[in-house]
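Note that one protein chain is taken out, while the other chains of the complex remain in position.
Right, chain A next:
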Amino acid sequence: MTATAPQAEHDERLIRTSPLRKLMGRPELGSIVGAIAVFLFFSIAADSFLRASSFGTVLYAASTIGIMAVPVALLMIGGEFDLSAGVMVTSSALISSMFSYQMTANVWVGVFVSLLVTLLIGVFNGFMLTRTKLPSFIITLGTFLMLTGLNLGLTKLISGTVSTKGIGDMEGFEAAKAVFASQITIGSVNLKVTILWWFVLIALATWILLRTRAGNWIFAVGGEKDAARATGVPVNKTRIGLYMGVAFAAWVSGQHLLFSYDVVQSGEGVGNELTYIIAAVIGGCLITGGYGSAIGSAVGAFIFGMTSKGIVYAEWNPDWFKFFLGAMLLLATLLNAWVRKRAEARS
């Protein structure tokens, strides 16, 4: 063992961890490399991809996925899945729309009732998980199916059709639209407010993960549940909190859905839950939990946005989107695994 100098800033055995190595240890690196590749690819393949106006479109597409991908990534770091996340967005939109319409109340009343109910769905998921100790895959699959059925069944029962009645002329609609579905135009770039919400969520989630006790607990619960419990981490509370985070984002997304179109189709949202998970995984979240980042999920969502819109700009058949997505998922996961192995096998 070499002599130590505690006061020295640098330990001579730390064979100059180069900034590059440090960077490679970050979970989001693989996704950033992937994002650059996708960007270059579509820059060449589609002329209109590089236009400023396309930028706003791509960002918007990314933000609608990204808003959900952030809490889904946190949940994955905490070691769990939420398959009900996609339809929960629709449920949330349906609740505010139908509650306001049926009660002929100010739409804000519906919006807050929706927040309450959506959060309760999150609590239900978390509570069932901690109580039954069944895999979250099964529990949220159950919630997913139940919500899908409820969305369709209740909407038909109340509205008579598969979509809700328009609430565009109701009190408070304009104000709520400003919060959840407005846009500003800078030059030729249209920026939707969801982009702002997305960035706020990324910043908040990153802060929570890296700089709060709760963040430490999320990593620990996902990494080694029993160890976390043994050291006094409130495992159950952490998990319920994570499901509530997903529910909160589902509420934001749901309100956006409602206030951009003013009616909601009750069958929407099915399949989106996988999109969120894919964005999180591309962003470097370990599927077994305990590792990942919120920024990574954002990059994953951005790759999604670029691909879905890039294919349109390249004037290809959008059917190819899914193929691209699948290939991207495999490549990104392989790249992540490779990068992590290289980063851990240091010195």
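Some points to look at:
Please note the rule applied: contacts are C-beta pairs under 8 Å (C-beta built on N, C-alpha and C of every residue); 3 or more make two chains touch, one makes a residue touch a chain; residues count from 1.
The criterion applied here is as follows: contacts and distances are computed from a predicted model.
Between the listed names "Sugar ABC transporter ATP-binding protein", "CU044_5270 family protein", "MaoC family dehydratase" or "Iron deficiency-induced protein A", the UniProt record for the complex's undisplayed chain reads "Sugar ABC transporter ATP-binding protein". From the options A:Gly122, A:Gly241, A:Gly290 or A:Gly305, the residue with contact to the chain not on display is A:Gly290. Touch with the chain omitted from the figure is made, among A:Ala228, A:Met244, A:Val281 or A:Leu335, by A:Ala228. Residue-wise, the contact with the chain that is not shown comes from A:Ala220, picked out of A:Met98, A:Ala220, A:Val264 or A:Leu335. Residues of chain A in contact with the chain left out of this view: 1, 4, 6, 11, 13-14, 17, 207, 211-213, 215-216, 219-220, 223-224, 226-228, 230-233, 286, 290-291, 344.
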